[in-house]
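Note that one protein chain of the assembly has been removed; the remaining protein chains are unaltered in position.
Here the chain labels run A and B in written order, and each chain numbers its own residues starting at 1.
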Amino acid sequence: MKILYFGGQKSGKSNLAEQKALNISLKKSYYLATYDNSFNDKEMHKRIDKHKLQRKDEFTTIEEPKDLLKVLSKSNNEDTFLIDCMSMWLFNNIDETEEYLIKQLEEISKLDANIVFVLNDVNSGVIPYEKESRKFVDMTGIVGQKLASICAEVYEVKLGLANKLK
Amino acid sequence: MKILYFGGQKSGKSNLAEQKALNISLKKSYYLATYDNSFNDKEMHKRIDKHKLQRKDEFTTIEEPKDLLKVLSKSNNEDTFLIDCMSMWLFNNIDETEEYLIKQLEEISKLDANIVFVLNDVNSGVIPYEKESRKFVDMTGIVGQKLASICAEVYEVKLGLANKLK
Partner (left out) sequence: MKILYFGGQKSGKSNLAEQKALNISLKKSYYLATYDNSFNDKEMHKRIDKHKLQRKDEFTTIEEPKDLLKVLSKSNNEDTFLIDCMSMWLFNNIDETEEYLIKQLEEISKLDANIVFVLNDVNSGVIPYEKESRKFVDMTGIVGQKLASICAEVYEVKLGLANKLK
């Protein structure tokens, strides 16, 4: 089963996605962290550390910033993955073509594993002037629509409250 | 009947609005394109061309960046218009007064034609610092509330999924 949690910054989407992954898994779930540790971003490190602490020992953490299939292709139908988050995966793959990214999602949709995706809503503000930001916003919409289409359940999260869109 | 599709950048709102227009029309629908071709914006041209290709021969396209009534006032109750999008119309009329814009929408609401409006959600991000952007965000909210009030159905679109608000 594929499930998507979608919401704005600090909406509580990761927390709800974590609970969902724990609820649907029969054995210890995998936390697929997409943050690229090769950047030296102190604020992000602080966030990640706080997050890691909250997750405690409930997940087995795997770090893979770019190639999700490298990790997921070894999975079977008893595995549950929480991918937090697809926005960071998109950011790390922003120089790839739209076709490549859509193809990756189609390959992932064919896998038997349970996957809970997390995606940032960045699409409801003023369209940014910078070309890179604009591309990121557009690709978030394109990737998000594809993700929603391959997921059985889609939840929008606002203020810690989930609204089922599908 | 007046219907509004409202959503963020690349939310799939135009696609759903197009389907709706085709569904409710008894004869060939009109696509009222509000993009001002007098700007020389290559990226926008590319977007428009891709869009035009997708619409194929299902609509008769009319281009009118500013004065919607000039086109719509000749319509009758057998006509269906898809206006894509009201945000571009607002942008092209940003120097008009709020009263003028609201009056235009009231005139449009009195017409017998079926009209499917598309509007960009730009109101849920950080309030921009630049005066022009701030005005555009404010006017989008004001125009959007007016549009919602004159429409029988209002849909918010996220990730290609429509949520009926009214």
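One rule holds for everything that comes next: contacts are C-beta pairs under 8 Å (C-beta built on N, C-alpha and C of every residue); 3 or more make two chains touch, one makes a residue touch a chain.
Only a predicted model underlies this, so the values are computations on that prediction, with no experimental measurement involved.
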Full-complex contact with the absent chain, from A:Ser11, A:Ser25 or A:Asn114: A:Ser11
Selected from B:Leu32, B:Val137 or B:Ala162 as touching the chain missing from the view: B:Val137
Per the touch definition above, residue among B:Ile24, B:Leu69, B:Ile94 or B:Ile127 touching the missing chain: B:Ile127
Absent chain, residues of chain B that touch it: 4, 6, 8, 121, 123-127, 137-138, 140-142, 144-145, 147-149, 154, 156, 163, 165-166
Absent chain, residues of chain A that touch it: 7-12, 120-126, 128, 133, 136-137, 158-161, 163
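In the analysis below, only the chains that are shown with their structure count from here on.
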Where chain A and chain B are represented by their mean Cα positions, the distance between them in whole Å: 31
